[in-house]
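Missing here is one protein chain; the remaining ones are kept as they sit in the complex.
Right after this comes subunit A.
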Amino acid sequence: MDEKRCCVTLSVQPSRGLVDEKFVILVQNSFPSSLLTLYAHHQCEDGYSWHAFAHYTSDATGAVNGVGSYPRCQTHSHVTRNADSFSCFFAFHFTVSEDCSTGGTYSGVEAMGLLWSLKPVPGSKPGLRMRKKNVQAPMVVTISVYSGHLTEGFEDQVPLAGVEVERWYMAPGVRRIPVTEDGLTATLFLPSGPGPFPGLLDLWGGGGQLVEYRAALLASHGIASMAIDYLTCKYTMETGKIVEQDYFEMAYKFLQKHPKVLGSRIAMLGLSLGTSVILKMAVHSQIVKLSCAVCVSGSHVQPMDGFLKEMVDYLGENCGNARFTEDNEVVWRDVLLPIPTDLSLKVDVGKLQCPLMLIVGEDDQNWCAYESAMDMKGMMERAGNNHLLTLLSYPNAGHLIEPPYMPHARVSHFRDVLSQQKMMVLWGGQTLEHSRAQEDAWRKLLVFLRKNLYSGAKSGSLSLSNL
């Protein structure tokens, strides 16, 4: 019997967590001075394999219960793979959240590195992006610890120990309700409990479909959230026509009159093209009265005359500004540049009356989100309503700023619903900074939503303790 194999134990707490919750990985009983590789494996719903790995070193310094003194690692954001001069000493256990990886798909002290640095295994089809479709089942990740510093061949070696970890978009008690009334193609997620709850409309971008995971996660945080399909919805599929403003007003009214929703506390959250819809509605709709809006990676540039169809046409007219990289990836960010000065071509956010959070990545290669945000800031400063604006701008983050710890896709296959074209799109972002941005943005987004959707009590400060 291999004595060495017998000893090492691996635990992950919590073993069943929400997608945006941190976990703690603890390796115990490793032999002195052993080189270890932590490895994560996930098979996504489309059947592709993803993996991540990191190199650690353990060094026994004494006490039987593994607690000893050891020099603390510094947090390094930019530790390179070949950091020979840099080593970490541990008691004969180590904790990923406290100790340093010296190489792998991430390095440094990264509690959640095994998740956000997940990449398709070598030999995979290019352009993959991980997105959960069935939010009622968890994402299952196998986390193992191997002897030695491996970079490949994980399938051929038997690990020292392995555990399974579940990551959930839906907290217990959250209810998923498909919505088809009023001509809508949507899914409502109600938080656990009697309610009523503040509400939120969740819009994605040009890829269409009914994307549920972010709404499910927000419901797990106490917000009745409705994910809406507005490009490939039943109406559009049957008539061939793009929806108009009243489609979104119908969605708003549906939430407003829902018995489990507080009609006076409704927000909208959108990414990419979804931002265009939200900004237009927030300023120009007579029906939609938002408590607040969150716009991720989008722009206010659109023809004021008309709505979504006209926006789509406008994008089509300007698609000549699109470029291609040497790898034939589409770069769309110039399509709306330069930001027009003509007020008939952009939403006048100076007229906005609700708090607005803009989240942009400065390496967004798909939309000119940063330039748009700067322009919006200027408009609001001149109009005197910039106290409503919270601007989060992240260097080296790309277009797809999603809930935290999910793998970053710098490039992926994309099927543009509007043009029906399939292509490889460059979204942008450097993995480490993009992942940090996702974590920070999500936390701030939740605080912003809570402040604007839950405030009213005399109590004041809301803690970040749950985030």
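Heads up, the rule we're going with is that a residue touches a chain if its C-beta (ideal position, glycine included) is under 8 Å from a C-beta of that chain, and two chains touch if they have at least 3 such contacts; residues count from 1.
In this section, contacts and distances are computed from a predicted model.
Can you work out the missing subunit's protein name as recorded in UniProt? Choose among "Acyl-CoA thioesterase 15", "Adaptor related protein complex 2 subunit alpha 1", "ATP synthase subunit epsilon, mitochondrial" or "Transport inhibitor response 1-like protein".
From the choices "Acyl-CoA thioesterase 15", "Adaptor related protein complex 2 subunit alpha 1", "ATP synthase subunit epsilon, mitochondrial" or "Transport inhibitor response 1-like protein", the unshown chain carries the UniProt name "Acyl-CoA thioesterase 15".
Looking at the whole complex, which of A:126, A:173 or A:316 touches the chain that is not displayed?
From the options A:126, A:173 or A:316, the contact with the absent chain belongs to A:173.
Among A:7, A:354, A:374 or A:423, which one touches the chain that has been omitted from the display?
Residue touching the chain left out of view: A:7.
In the complete complex, the non-displayed chain touches which residues of subunit A?
1, 3, 5-7, 9-10, 13-18, 21, 29, 64, 140, 142, 144, 158-166, 168, 171-173, 192-194, 196-198, 220, 222, 262, 264, 450, 454-463, 465-466
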